[in-house]
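All protein chains of the complex are present and in place, except for one that has been dropped.
Take a look at chain A:
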């Protein structure tokens, strides 16, 4: 398997033209739920595949952290998208998005408890059994904690990764957001995570609202997040880093500037 490498960007229909025009680009990520495995690929994605650009499907609705078993149809969809894109791996979150038949419409945090570890591990194994490629797991950003955590974040994540053999999709913006909102030392967390298991890294912008740092993906990447990219690369440079932008798309020059800043912080070649 040749996984993603260098600097990439989240492919979204709104910026497909911008992404297609990046000469050095070697990988992108697409939200898996927006791709129909049997149908034609979205305009622009097929062209990127034709250029040899790696496309990683990124699931957001699997609910691997749900107490109920993961929906086999959703796993089959993710597997189908991976096959349709010839992807070397897929990714999903350590989170739940529905419970009791109600959709949250968002990634929600789990208690850092043994019971939650067991639920995630069971669902990840169910998914891995059906997926044609490795799965990378992404810890999420959240504004609140559950009242009964038994483990800290590093132990919680490491237990899940050890039990499943899954790769790590580390989001440094999530690390920053969690440190702002829930406390903890972001650099200290980097010291304790299995950085050798990182498949790639997410970087995104956010903003302060009402005393909380919101990981909006619609704001510029703050300096603190780029500092964290440098901290991470000082310890162990991940194979790839990806900029996520999900709305309020800025002019192309600003988006290029964000990609260049990511290249500068990581030491990877510029893709613009």
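Observations, loosely collected:
The definition used in the following text is that a residue touches a chain if its C-beta (ideal position, glycine included) is under 8 Å from a C-beta of that chain, and two chains touch if they have at least 3 such contacts; residues count from 1.
The criterion applied here is as follows: contacts and distances are computed from a predicted model.
In the listed set "Sugar ABC transporter permease", "Protein meaA", "SCO6045-like C-terminal domain-containing protein" or "AzlD family protein", the entry agreeing with the UniProt name of the missing subunit chain is "SCO6045-like C-terminal domain-containing protein". Touching the missing chain, out of A:111, A:139 or A:205, is residue A:111. Note on the undisplayed chain: of the listed residues A:23, A:52, A:147 or A:267, the one touching it is A:147. From the options A:44, A:66, A:134 or A:186, the residue with contact to the chain not on display is A:66.
Not every partner is drawn; the one left out touches chain A at residues 66-68, 96, 98-100, 102-106, 108, 111, 113, 115-116, 119, 142-148, 181, 209-212, 214, 218, 247.
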